[in-house]
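In this view, the complex is presented without one of its protein chains, the others remaining in place.
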Amino acid sequence: MSVLIHFSIFPLDKGKSVSPYVARAVKIIRESGLKSKLGPMGTSIEGEWDEVITLVGRCLEDLKKDCDRVYTTITADYRKGVSGRIESKVKSVEKKL
Amino acid sequence: MSVLIHFSIFPLDKGKSVSPYVARAVKIIRESGLKSKLGPMGTSIEGEWDEVITLVGRCLEDLKKDCDRVYTTITADYRKGVSGRIESKVKSVEKKL
Amino acid sequence: MSVLIHFSIFPLDKGKSVSPYVARAVKIIRESGLKSKLGPMGTSIEGEWDEVITLVGRCLEDLKKDCDRVYTTITADYRKGVSGRIESKVKSVEKKL
Partner (left out) sequence: MSVLIHFSIFPLDKGKSVSPYVARAVKIIRESGLKSKLGPMGTSIEGEWDEVITLVGRCLEDLKKDCDRVYTTITADYRKGVSGRIESKVKSVEKKL
């Protein structure tokens, strides 16, 4: 019943270097215990919907402490009865190349 | 403290006509009482983060009843201390044209 | 053969008020002659893929003149043999509510 999301978050009011803020979010994600993969444009996370979305909310809550404007993008892919997709989706594509 | 999201949801396993499923989600959104605007590529919703994201979760929960794969996109814009942006953001841009 | 996109663009290095920059993009979109609808979280545009994506590129080109970092989100929905969807998609959902 798990869902896989790609998630990015960054402030708009802190200038062009946003990696300190991204790092705070990534830290929260890693400490959550959910499976995740950091990529150049966001982090993929796998878990139950409530778990992953609570995690996104905690990242936003953290950035709100000192950021006046925060932008977030999420794409979510739910597939019934299949988990471990944070690994298997890439493998499934690679096998077909 | 409100957040504004643009949200789309649709099944991947029901063929190319997905509007019956989109309509189910839009109905849930409208019955929530949150301010929303249906557009050609998704629905904009304004509210507290917990409110809007709980609503997204309820739409996903509903589609999961009979869909084996569901895709969701969300972009969220948080801006400190400003609400009513589902109306004011468009007006603010229109004034500058 | 037309495609429908939802498109947003904004700078990251200009502080929390980005509407002057959004307005420049919206102006370019409106002057293009393509069908578009401005919403709270972006603009929906309909046209041939090459037309809409060239337009997105022109918006980016314009913001690059004075912005050092620019973020863009695009979702695109292609459906064979159907046009006028910037109007008909919303109507199709509304009819089912």
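Here the chain labels run A, B and C in written order, and each chain numbers its own residues starting at 1.
Note that in this section contacts are C-beta pairs under 8 Å (C-beta built on N, C-alpha and C of every residue); 3 or more make two chains touch, one makes a residue touch a chain.
Model, not experiment: these values are computed from the prediction.
Contact residues of chain C toward the unshown chain are 3, 49-50, 53, 56-57, 60-61, 64, 67-81.
Residue positions on chain B in contact with the hidden chain: 10, 12-13, 15-16, 18, 68-69, 71, 73, in rising order.
Considering the complete assembly, chain A touches the hidden chain via residues 4-6, 8, 16, 19-20, 22-23, 26-27, 30, 37-42, 44, 46, 73, 75, 77, 79, 85-87, 89-90, 92-94, 96-97.
We adopt the following convention: only the chains that are shown with their structure count from here on.
Chain A and chain B have CA centres that are 19 Å apart.
Chain A and chain C have centres, each the mean of its CA atoms, that are 25 Å apart.
Chain centres here are Cα means. That of chain B falls 17 Å from that of chain C. The set of chain A residues touching two or more other chains comprises 68-69, 71, 73.
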